[in-house]
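Input: one structure, supplied below.
Excluded from the complex is one protein chain; the other protein chains are retained at their positions.
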Amino acid sequence: MPISKPLMLSTSVDIRVRYAETDAMGVVYHANYLTWFEIARIALLDKAGLSYRELDDQGFLLPVLEANLKYIAPARFDDVVSVTATMNELPRVRIRIDYEIVCAGKVINRGHTLHAFMDRQARAIKPPPVVTERLAAAFAQWERTNLGE
Amino acid sequence: MPISKPLMLSTSVDIRVRYAETDAMGVVYHANYLTWFEIARIALLDKAGLSYRELDDQGFLLPVLEANLKYIAPARFDDVVSVTATMNELPRVRIRIDYEIVCAGKVINRGHTLHAFMDRQARAIKPPPVVTERLAAAFAQWERTNLGE
Amino acid sequence: MPISKPLMLSTSVDIRVRYAETDAMGVVYHANYLTWFEIARIALLDKAGLSYRELDDQGFLLPVLEANLKYIAPARFDDVVSVTATMNELPRVRIRIDYEIVCAGKVINRGHTLHAFMDRQARAIKPPPVVTERLAAAFAQWERTNLGE
Partner (left out) sequence: MPISKPLMLSTSVDIRVRYAETDAMGVVYHANYLTWFEIARIALLDKAGLSYRELDDQGFLLPVLEANLKYIAPARFDDVVSVTATMNELPRVRIRIDYEIVCAGKVINRGHTLHAFMDRQARAIKPPPVVTERLAAAFAQWERTNLGE
């Protein structure tokens, strides 16, 4: 039944592992997964018509408040990983994004990040109207596509 | 009563923020906190007489299984942050380490990581005897110093 | 006159600037250009039918002996830069690769790196036959295409 299905806005990006991202264990250094999460997060905002760069230029920053990662399997140099970022609920003040990284058909990492908007003086602010409007529109679009009869 | 007090092995390292660690927000890029956690984790093992490099050379790897971070306040270029790593329980198979980062007398980040030993073939293995022995000795030493009458 | 034209093997890759690659100046941190050079260098070897990963797996390492960079203009978060790597001469023992980075139609960086093959024991070795053969074939192909009557 549709209603039980969570609302969601989701997108995936493919990333080819750089040599610079490996460490002496011969696998991707664990901190780089946060960078990959961010790349997918920015693609997710793009998909909703929100340019992270424009927000940044307008002084709307979206710092990370929390990050959680589960490392399931390693990735190696030259692997192509698919990073999926998903927003499962329309954000109010805080924005939660979930991530899944797949390599060679296998989930190798899962995590989520929590964010809040901030101005250049590092003061917490409400999401700018353009953000709430575009995200609401993107979710409505998703509903029409997936839940509409 | 001492028994209620957790066992613990703890150490702190001071890190001066590098320009390379900042981002366009003018603060430390969030992924770098995982690198700082690792620096303190390695210092913690050193304190217990365990050289991460020797373990690595012997083929005992200690990959990260989980990482959790709470970003409380930013750090800036040239700040000196103090990163404390603490082991609150004698590890069996999995090793949990807690972290706290202080800058200018203020806690700016808290987190923890979960680890398990692995061999060069990426197979999970039990902690090598040298690790369990030295950690047990370090904890016993801590008890004598802090809980003994 | 063709003969005066240098032999060359060349390829370009587009890279979208990551937030992680910026620094507190608001532009790409200067060390990251070496990482971009490497991405283009690996694409250049791919083009010649040489998988850097396979070479690496076979124990043939291609460390950097020298690197030179001229920073002409900055790149910013979310810019798409085109990095071109060129081999102007068929390598004997040492391999020289030249780079040019273009952003918004403007050259923002030029540089070159010098390499030599090394085995896993860090001993200098001659380029493996597969490398010399494939590069010779790629250059011959280029000659036929560009210098042939």
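Going by the order they are written in, the chains are A, B and C; count residues from 1 in each one.
Just so it is clear, a contact is a pair of C-beta atoms (placed from the backbone, for glycine too) under 8 Å apart; a residue touches a chain by one contact, two chains touch by 3 or more.
Here the structure is a predicted model, which means the values were calculated and not measured.
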| message | From the list C:Met8, C:Val64 or C:Ile125, pick the residue that touches the absent chain. | response | C:Val64
| query | Given the full complex, what residues of subunit B touch the hidden partner chain? | reply | 18-20, 35, 38-39, 42, 51-53, 56, 76-78
| List the subunit A residues touching the unshown chain? | 19-20, 22-24, 26-27, 29, 31, 76-77
| task | In the full complex, which bits of subunit C touch the chain not displayed? Write them out. | result | 24-25, 27, 30-32, 34-35, 56, 61, 63-71, 74, 122
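The rule we apply is simple: only the chains that are shown with their structure count from here on.
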| query | Which chain has its C-alpha centre farthest away from the C-alpha centre of subunit C? | reply | B
| Interface with the most contact pairs, given as the two chains involved | A-B
| remark: Chain-centre distance (mean CA atoms) for subunit A and subunit B, in whole Å, is 27
| field | Interchain centroid distance [CA atoms averaged], subunit A/subunit C, Å | value | 31
| query | Using mean CA coordinates as chain centres, what's the subunit B-subunit C distance in Å? | reply | 38
| said: Two-or-more-chain contact residues of subunit A, please, as numbers and ranges. | reply: 35, 56
